[in-house]
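Some chains omitted; the rest stay in position.
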Amino acid sequence: MFDLVIKNGKVVTADRVFAASVCVKAGKIAAIVEPGTDVQADKTIDAQDNYVFPGAIDSHAHLNDPGYNWREDYSHGTAAAGVGGFTTIVDMPLQNEPALTDGQIFDNKLAHVSPNAYVDYCFWGGLVDYNLGTLHELDDKGCVAFKSFIGPVSPDYVSLSIGQAKEALEILKSAGARAGFHCEDYSIIKWEEARAKRKEKNDWRDFLDSRPVIAELIATQNIISLAKELDAKVHICHVSHPQVAQVIREAQLDGVDVTAETCGHYLAFSDEDVIKNGSLFKCAPPLREAAAIEGMWEYVNNGTLSCIGSDHSPCELSEKSEEAHGIFGAWGGISGIQNTMQVVFSEGVAKRGYCPTILARSLSEGPAKAFGIYGKKGAIEVGFDADIVILDPKREWEITPESLYYVNQISAFVGLKGVGLPVCTLVRGQVVAEDGKLVGRKGFGEFVKKIK
Amino acid sequence: MFDLVIKNGKVVTADRVFAASVCVKAGKIAAIVEPGTDVQADKTIDAQDNYVFPGAIDSHAHLNDPGYNWREDYSHGTAAAGVGGFTTIVDMPLQNEPALTDGQIFDNKLAHVSPNAYVDYCFWGGLVDYNLGTLHELDDKGCVAFKSFIGPVSPDYVSLSIGQAKEALEILKSAGARAGFHCEDYSIIKWEEARAKRKEKNDWRDFLDSRPVIAELIATQNIISLAKELDAKVHICHVSHPQVAQVIREAQLDGVDVTAETCGHYLAFSDEDVIKNGSLFKCAPPLREAAAIEGMWEYVNNGTLSCIGSDHSPCELSEKSEEAHGIFGAWGGISGIQNTMQVVFSEGVAKRGYCPTILARSLSEGPAKAFGIYGKKGAIEVGFDADIVILDPKREWEITPESLYYVNQISAFVGLKGVGLPVCTLVRGQVVAEDGKLVGRKGFGEFVKKIK
């Protein structure tokens, strides 16, 4: 007798799509059974004609909580995540007050956010110049990875020099932990920005030019060189360009333990969108030329980029004001946690013809393995958490502001149209969202530790 | 209500090992359920403390039937396969009378062998210089791949020149079919043999030297070059040396659709065994230096060599006589279909510490994908055939002649000791062998077509 059975759907794993019923008991996948089989369950969900995906895992979310709650908070952010198909999010340690850099802060953050989460969540640990001594402590508490910036980011978070990154990687290696990096050589950005500002007037092309691919490439190579030298585990956040992906691929084939992520926006938008629409499409690294998009899809498909994260990085509308802050001062970041899965399906499967398995790999298996939670999360397999997304491949959609569960209902994705929508999200067997509406319970979301 | 449940085992997939019960209905895996779950089934097998592997698939077997039945036949060969854990074998088209080169011969062979098979079987189609016109016909009938030799093999089978291979690959490409090659440059072998024979007396070192790695390397490179040029699918049979595997790996990373196989004997024996024991250890390519064995395991583990076949190539004892035939004339071929799985477990998992998943990948998933039968065969997944091997990791063994189900109870593996033995083999849910004894029914084995 199961708690729940999801019937008649097409189950998607990392390498195939097949008809099966998925049975849930006590929040876990308790059985996968052939369609015809008679199954006794308290509750039945009919997934007729729909795909049954493993729950998506957002490798890169900024929920800004605690500290910057006018931008986002756990209840809004995880609600949006759940509606969009993310059953677990990996929350960033910055844009937090204070940044998550030691065990005490960890405990406080956990206590603060746990009453508010609709879906499960992991924590990226902070990795800054003053917390090399607490990395083991944070790892012990369950941080799944450690986030660092090469070059300045924002006043609340200290970046590492390459030299500091070297010591950090040595320490993390001893814990078996992975470090993730925002890879842009800041000296190039800073200088290009300075060069641009010598001009009388700046436009969005200047912003784009101030963060060239070479800056991303150099920073990525540096991190890879360190990882190779030290035999350490690293993760390259939000890769934006195929040239960078190629460097990562070569390192992977060379045996370096480097995982990498891209984001929904790099797979759907181009620099032309920035030129046309301005600050809503501003992010870092910036959107690239249209041809790069196709290249990025290939690197997702061949597994080089094993994670697609949202880099959900919200703000108030006023912070996006070009008038108030200028091109270089306007907030950089795109809100995408609610729409990533549908965009990846629509752009990747419906439009470009990739197999739906691409989602199971890059949204579930890939992040689960990179962040050490595979086994509990990351696939539709017996014994795994019953984190499941039913997606209707024929449902057409257009993203509207009102549909967004964010604190701030703004996003570069507003206005985008496509086909294929998550229509039911389950976390540990409980329905959290249905048909674009939140139905879950605040506080139901649980903290997920890295599996040791 | 299932037909059968296998309880308490540790299920092994390509990427993990987990506790689950496997339920079978109508010959298929109908459910995979959590250990504690109450399951109703007609029959229960307790796999307590044992591994539950997907049935192994022998990518390379010579059953010699019809035509050379003093060496082997379907009843003996498939009995041995079943006892050893191979639930499907892919039978070679040569050492058949006639060689399997057209649709009529296909029908005759199928009719001839089908009453005698204990486990399921696929056919390699023949690929010789006179049947380029019947390749489509054989593909339509379900041949999973097409076997060719670069350079002479035996009087019953015609080899292809590189030029002919080129046309063959063009034809096979149009059918989406894969060609497999015995890769040794015959001109080198022929000439080295001639050089050796200029000596007064030959010993086993001369035989080994007559088939150097460079011969295998060159032939492999040539096939890969053709495959790359034509965008065709190829399979490299019985890779014997890491240098060759490296060339294949580079091609795979370069996007060439080349799969590759090694054999149990290349993973367990070295040239010293040939020197010491003579013709029983003679095979082609020959056994290599001891250091090569470790390299080969690495290439199995990293997936370059995605198949481990037996290259079961039996003969009468008299055909192995060095006295009667000389070093170069004695039969080359090792009988291994009954012992491959236990040897791979013992040498790979017990002795070298690889994860048991290495067997699920190289004995099941790899061959099933290479030969186009994945989905029906190749994994413990709902909807797949219930081909399952229960393996006791603690069972110690020593291989004896009497234990062998072959027509000829001789093998290089006789005398080998190890730990970890298949104790129950199921084909489509039926127990075919238990504790080293055949319990299946002759004729139960079915022909398996390539999935289109």
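By letter and in written order, the chains are A and B; residue numbering begins at 1 in each of them.
As a convention for this text, contacts are C-beta pairs under 8 Å (C-beta built on N, C-alpha and C of every residue); 3 or more make two chains touch, one makes a residue touch a chain.
What you see is a predicted model; the values in this text were computed from it and never measured.
Student: With 2 identical chains placed here, what is the total number of copies in the full complex of this structure file?
Tutor: Total copies of the sequence across the whole complex: 4.
Throughout what follows, only the chains that are shown with their structure count from here on.
Student: Centroid of subunit A to centroid of subunit B, CA atoms only: how many Å?
Tutor: The separation of the two C-alpha centroids amounts to 42 Å.
Student: Okay, in this complex, where on subunit A does subunit B touch?
Tutor: By the definition above, subunit A touches subunit B via 1-2, 11, 13, 16, 18-20, 23, 25, 28-34, 37-38, 253, 375, 381-383.
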